[in-house]
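One protein chain omitted, others in place.
So, subunit A:
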Amino acid sequence: MNIHAIKAIYIFEMARTWRTLMQSIASPVLSTSLYFIVFGSAIGSRMANVDGVSYGAFIVPGLIMLSILTESISNASFGIYMPKFTGTIYELLSAPISAIETVIGYVGAAATKSVIVGTIILVTARLFVDFTILHPFWMVAFLVMTSVTFSLFGFIIGIWADSFQKLQVVPLMIVTPLAFLGGSFYSINMLPPFWQTIALFNPVVYLVSGFRWSFYGVSDVGVGISLGMTLAFMLACLAAVWWIFRTGYKIKA
């Protein structure tokens, strides 16, 4: 195992985070705070409880998940796309580093940033609404698993993309709509039966549901199913990454 290489990539990527602090951390925290002000305090105070939880507190896990999904994808995709764009990927390809080590470095850094952002949003949310965390271990587990899984997904997008436009297409056109329709702001039990069935095809539903369960003990789907779906998506991403490195898809002629 080339530990020095993993460390080098990780530190290099994290350095970018500190260099672009406004973009990496301040921006998601600010936008999520606005959600809390508008939906949590202004509108939420006039809404009934959902599953026995005040609306302001109900949306906390969903908003954290929303930020984590977008940040993980954005950080990981940008991290591997930039060397491709600038041409410095030659160094990565010519280094004595395996595919798994490369992924640990890039995805590890992207996931770390997401966890940091998630934690900051969690703390920020506490300034606006009162909430409890019933299962802190599972809260952290879902936070980390989701960050890693979607960082892997972002890594795949970064490899696939050959333009900045493509880099934005999947997060903007697919992930954000799925996150908004995945129960971040409502329980899918509030939907008509037909749309409840449709919603179950949205993988984000399972992430938000599991994460919300870790806070309040209530969920749209069983927590075991949420866990299983998260792991299944992680395995699918790992398989795709393995295939990319085996074939050299979009990185090696």
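One rule holds in what follows: a contact is a pair of C-beta atoms (placed from the backbone, for glycine too) under 8 Å apart; a residue touches a chain by one contact, two chains touch by 3 or more; residues count from 1.
Rule of thumb we're sticking to: contacts and distances are computed from a predicted model.
Among the names given as "NADH-quinone oxidoreductase subunit L", "ABC transporter ATP-binding protein", "Putative nitrogen fixation protein NifT" or "Cytochrome c oxidase subunit 3", UniProt records the absent chain under the name "ABC transporter ATP-binding protein". Per the touch definition above, the residue from A:V29, A:A95, A:L178 or A:V218 contacting the chain not shown is A:A95. Residues touching the missing chain, restricted to subunit A, are 2, 4-5, 7-9, 11-12, 15-16, 19, 86-88, 90-98, 248, 252-253 (touch as defined at the top).
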